[in-house]
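For this depiction, one protein chain was excluded, whereas all remaining protein chains were kept in their positions.
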Amino acid sequence: MSERQFVIPIGPQHPALKEPESFYFTVDGEVVVDVEPHIGYNHRGIEKAMESRTYIQNLYLVERICGICSNAHQTAYVGSVEAVGGIEVPERAQYIRVFMQELERLHSHLLWLGVAAHEIGFDTLFYYVWRDRELVMDLLEEVSGNRVNYAMATIGGVRRDLNPDNFPRWRKAISKVQERTEYYIKVASTEPTILERAVGVGYLGKGDMERLSGVGPNARCSGVPCDIRKINPYLVYDKLDFEHIVVDNGDVFGQVLVRALEVLESCKILQQVMDEIPEGEIRTKFNPLGRIPEGEAVYLVEAQRGELIHYTISNGRNMPYRHKVRSPTLGNIPSLVERLKGSYIADIPIILAGIDPCFSCTDRMLFYDEGKDRSWVWTEEDLRKYRREWFKE
Amino acid sequence: MSIVTWARTRSPWLIHFNAGACNACDIEVVAALTPRFDVERFGALLKGSPRHADVMVVSGSVPRKIRKRLRRIYEQMPSPKFVVAVGSCAISGGVFKKCYNSMEGVDNFIPVDAYIPGCPPKPEAILDGVVKLLKSAGY
Amino acid sequence: MSAVVDAVQVLVFPGLSFILSYTLFVEWLSRKTVARLQNRVGPLHTGWQGILQPLADFIKLMVKEDITPAAAQARVFNLVPVVVFAIPLAAAFLIPIQSLTGLYSYDPVASFEGDLAVVLFLLTLNALAVFLGGWCSGNLFGAVGATRVAFMMLAYETPLTLVAFSPAILAGSLSIKKIVDWEVAGFQGFLAQPSLHGLLVGLVLLVGLAIYTVCLLAELELRPFDMSEAETEIVHGWQVEYSGVKLALLNSGHYVKMVLAAGLMTSLFLGGPSGPVLPPLFWFLAKTSFCVVVMSNLSALFARFRIDQLVSGAWRYLVTLAILQVMAVLALKGVV
Partner (left out) sequence: MVYVSLEEQEKFVAGLEELGVREPTLHRVNYGFGRVSREELLEVVERLKEAGFRHITTISAVDMEEHFEVVYHLRREGFSLSLKVEVPKDDPKVPSITGIHPGATLYEREVNELMGIFPEGHPNPARLLLDYDWPEGVYPLRKEETVESLREKADAVLRDLDE
């Protein structure tokens, strides 16, 4: 490190990072020379905890790996368990899973567009996008009863049915989102200040991206076709008609483009699901304490941020012997580091945000729940006392 | 009500600290800023620097690696300062209780003034929690 | 008697008290405008439509703990907020608002030949104080913010000064009061007897106004030029370590600067506080509020530039335009 260089730590608490991670940037003036990611502030080790819980209990656990891609994790988890146990999923349930998955993708991509706008200081766009995201949140709440952790998928199917009476209203809301997104694409591709901050920023070419095994929109913006829904279809994605969005811009603008276009494709898929969803059961019975026969299976899912893998090994008991999760963000960190080198300090937030990092997925924590001790209630008096005592020290 | 109390309850500047949360609480906290909920109506602003903030909104079950930062950010805030624990994890460790890598809730490290339960609480609940905190803050 | 009037002018109206309360109003107006543009309502429950919000913020910060970080150079660090608050306040005394000596008189509290130069000098001094404040705060983000302030000054100072002097050249005086007088007389003359020369002067001043507005956005650290306190990049930049009273002063100083900038804009390009029928006070408030709304609007409409983009853009376009504008002014004046 020469004398002109100094190290800027960003994180674990920094406005550009909504999550506690830190990056040590070696900078020369305003230019980044080297980056060292320090992750693990969110390490919970859910993998260890899953080994001591039943398959049904684990459903709620995997959902809380990440609050934004909760449904993707759940889909991948039940997919891998069903593959081990050879459990058939009714077709209607598969459609409903696709429906949830795409709704979640809508909300997540809109969230990202807003955050990206915020990172380059365009708060007005951030507020507009998040306002429209609430339309999607309303839909999610109406379908599943929850705004964030939906608890929709279960082993053998889904837990709640879609009511066809609501379809006309949902269609309207979805076309509204679509219309809005088209407008934002127009804004983002014509507004000069956005273009100044996005085009050519954090460039990474196709070759490098393939070498570093990037996933999701981060890789697709560099021209690597890697949408699991297309190249390794699961559920009923092979029956649905949608585009494989790949662009070769390779920069932040490409990431904006991929995500915005994917929002439009998701709207298309949602409309198709409502058109084509067959009648029938929504789940096959699975005993909550049921055992899964010995075996192992891998299940890949295209989460909003990219390829998500769940790998289950069962030894015939009612708890998994080992369950491995790899979230998309971990796969994107090597390419992120490559993108950051040579960029300006001012571009760090947008490049960081560019891969749509989700560190809570990345560092799963080890945890364990005794089920006791949880329901203690503090009265106001207790709280006051506690505060007083604390201050005395 | 003295003018100072009036001013304090009308102008809570927030800082958001994610102590190992799963993102669900965090996006709901951010959603509380956006047009539909808009906490600025109550004079609340989200600030980036702990030096500017009055209320620390903490989510997450405090993993081992983050514990020092939590204390440090809290100590950097000028008093009078308040802490709001958002979500089950921040309250008691929630599902992460009795986990070797979680330190079981925020109040093991810093004093908490308001608890907003939920997994995650809705933005309305977070708003309500902050407003209730302010109402009860007639110190 | 005149001593009493002077004292009232300095302390109450249109001096200290008036400017400070107007500052609070401007802060509310600007926050509310931005919120409306962002589809929100902004402050709502503190007084009518949240109009007392800035006052609440100010009082709250005044009674908060005041921290001086161990790493900071305490003397400079503690002095800077006072300076940053006092400089624009002092400069605001030179802006014509309303005089107590007559209903239609708008003599500023103090006026002398060359006060325009003093105001511009004070604005530069302000930026230097900000630089010192960031540099001495003992924080890495503060230091980066401070260097950015210095860089920004390099970018906007030249076009700002050039453009601000163009009405002075036309009026043949460096006194703000005299420039306003010239503008009023010129405008009335134009209305009575329209001429091509008058039209051209108006157009050239309009170009000047545009350049001046862009420079002011940078001077006031508003978007798209708020890279010195960019929240997502360097937290709050040079302000990062300030808390309590110091933050209150910095915050208010920012909006006093906004009032000053709007007042200067009104005086130099919009005919100052003069207008038909109503007294100057009304026209001053109307015109400066308009300027504030315009600036808030602009700041909500753009994404933040990068520092290098600002510097290169300012020298490539703004300076060129400003020089062309000054040359046009000189041509109109008949000097060239």
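For clarity, chains are labelled A, B and C in written order, and residue numbers in each chain start from 1.
FYI, a residue touches a chain if its C-beta (ideal position, glycine included) is under 8 Å from a C-beta of that chain, and two chains touch if they have at least 3 such contacts.
The model shown is predicted, which means the values in this text are computed figures rather than measured ones.
Peer 1: Counting contacts across the entire complex, name the shown chains the missing chain touches.
Peer 2: A, B
Peer 1: From the listed residues A:C221, A:L330 or A:A353, report the one that touches the chain absent from this view.
Peer 2: Looking across A:C221, A:L330 or A:A353, the contact with the absent chain belongs to A:L330.
Peer 1: In the full complex, which bits of chain A touch the chain not displayed? Write them out.
Peer 2: Missing-chain contacts on chain A: residues 39-40, 43, 45, 47-49, 52, 83, 210-214, 225-226, 230-233, 238, 296-300, 307, 309, 311, 313, 321-322, 324, 326, 330-331, 333-335, 363, 366-368.
Peer 1: In terms of residues, what is the contact footprint of the unshown chain on chain B?
Peer 2: These residues touch the chain not displayed: 63-65, 98-101.
What we mean here is this: only the chains that are shown with their structure count from here on.
Peer 1: Which label fits the chain touch graph of this model best, line, ring, star, complete or other?
Peer 2: If you draw each chain as a dot and join those that touch, every dot ends up joined to every other.
Peer 1: Measuring centre to centre with C-alpha atoms, which chain is farthest from chain B?
Peer 2: Farthest by centroid: C.
Peer 1: Once you count every C-beta pair in contact for both, which comes out on top, B-C or A-B?
Peer 2: Counting C-beta pairs in contact, A-B comes out ahead.
Peer 1: Measuring from the mean C-alpha position of chain A to the mean C-alpha position of chain C, what distance in angstrom results?
Peer 2: Between these chains, centre-to-centre, one finds 44 Å.
Peer 1: CA centre of chain B versus CA centre of chain C: separation in Å?
Peer 2: So the centre of chain B lies 36 Å away from the centre of chain C.
Peer 1: For chain A and chain B, what's the span in angstrom between their mean Cα positions?
Peer 2: Result: the chain centres lie 24 Å from each other.
Peer 1: What are the residues of chain B that contact at least two other chains?
Peer 2: In chain B, residues 34-35, 48 touch at least two other chains, as defined above.
Peer 1: Check each residue of chain C and list the ones that touch at least two other chains.
Peer 2: Where chain C meets two or more other chains at a single residue, that happens at 38-40, 231-232, 235.
Peer 1: Using the touch definition up top, name the residues of chain C that touch chain B in the complex.
Peer 2: 31, 35, 38-46, 50, 52-53, 55-60, 63-67, 231-232, 235-236, 239-244, 247
Peer 1: In their shared complex, at which residues does chain B touch chain C?
Peer 2: Residues in contact with chain C: 3-4, 6-8, 10-11, 34-35, 38, 40-43, 47-49, 51-52, 54, 76, 78-80.
Peer 1: Give every residue of chain A touching chain C within the complex, in rising order.
Peer 2: 6, 8-9, 14-16, 30, 117-125, 127-128, 131, 191, 193-194, 196-197, 344-349
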